[in-house]
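Shown here: the complex without one of its protein chains, the others still in place.
Now for chain A:
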Amino acid sequence: MSSLSSPCAACKCQRRKCTPECVFAPYFPADQPQKFAYVHEVFGASNVAKLLNELHVSQREDAANSLTYEAEVRLRDPIYGCVGLISILQHKLNLLQKELSNAKKELAAYMGPHSMMPATVQPPGAMFPAGNPLSSMMALHNTVPVITTRGKGDALWHGGGSTLVDQQLLLEEHQLAAIAAAREQQDMGRVCEQQQIRRHHDQQQLQSQHETKYRTNGSDCVGEFVSAIQYHTANNAIPPGPASPSLALGSFMNPYHEQAHRLSLKSEQACIEKHQEQRSGGMEGQNDDVGLSW
């Protein structure tokens, strides 16, 4: 059978018998002699065979194609090979990143303080010097370039069915509600703790199942209380001004605080009334009422 079937490009090049187990045959067919010629010239047949044999069969085709590509680029550019191409692409990406950053700044000028956020990851082009690309390549090699250019501001643009101004108001409302909910959480936690202590003294005759359920809910309340405190503290700690890159809230925090305070007073009252009702009616998993409108 092997004498009838035509030898693969690799075996033809090396002038040897192409066996059925030939590692090159599936990836270097006889009708593409140039493909093997490239890899043979750059890597050598034995190195290619060794590389392919180390891989799983499912990966070998991609490996053969990538080796062919690398060899081709190396023959086209004997000095830099793929490294030259990488440096060109990095440079292009760097330019695009700068242009994108300038465009976002220009957009921010239209939008005011409610602008889109800048890129959150430093572009790899920052490592790329104007001269020799190889000096940046070694640093690049240890950190694969990753760019994330999507920011919180993108959420402003992808809302369906509302104008930009409406979306900004929505965002403000959400944030106000979040602050109010955080205050509510604190009060809930305090009430939970007090009720826990009371019940611990009074509930010797209640069923153990109900008690366990309540304690679970209580500990959840405490957990949420802690996280609410942290959230609230973090929010209050943000200074007004557009300095922080993590929040594009910037200068509208001052009137925001006043509204939050008014809302929190209202929610405090509502919370107290709610708990009074629940105390009289019996307690069942309060956490359902607590929702952060994130």
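By definition in this document, contacts are C-beta pairs under 8 Å (C-beta built on N, C-alpha and C of every residue); 3 or more make two chains touch, one makes a residue touch a chain; residues count from 1.
Convention: contacts and distances are computed from a predicted model.
Between the listed names "LOB domain-containing protein", "Dynein regulatory complex subunit 3", "Protein transport protein SEC23" or "Eukaryotic translation initiation factor 3 subunit I", the UniProt record for the complex's undisplayed chain reads "LOB domain-containing protein". Think of the hidden chain as still there; on chain A it touches residues 42-44, 46-47, 51, 54-55, 59, 62-63, 65-67, 69-70, 74, 78-86, 89-90, 92-93, 96-97, 99-100, 103-104, 106-107, 110, 116, 132, 134, 137-138, 140-141, 144-147, 149-150, 157-158, 160-161, 163-164.
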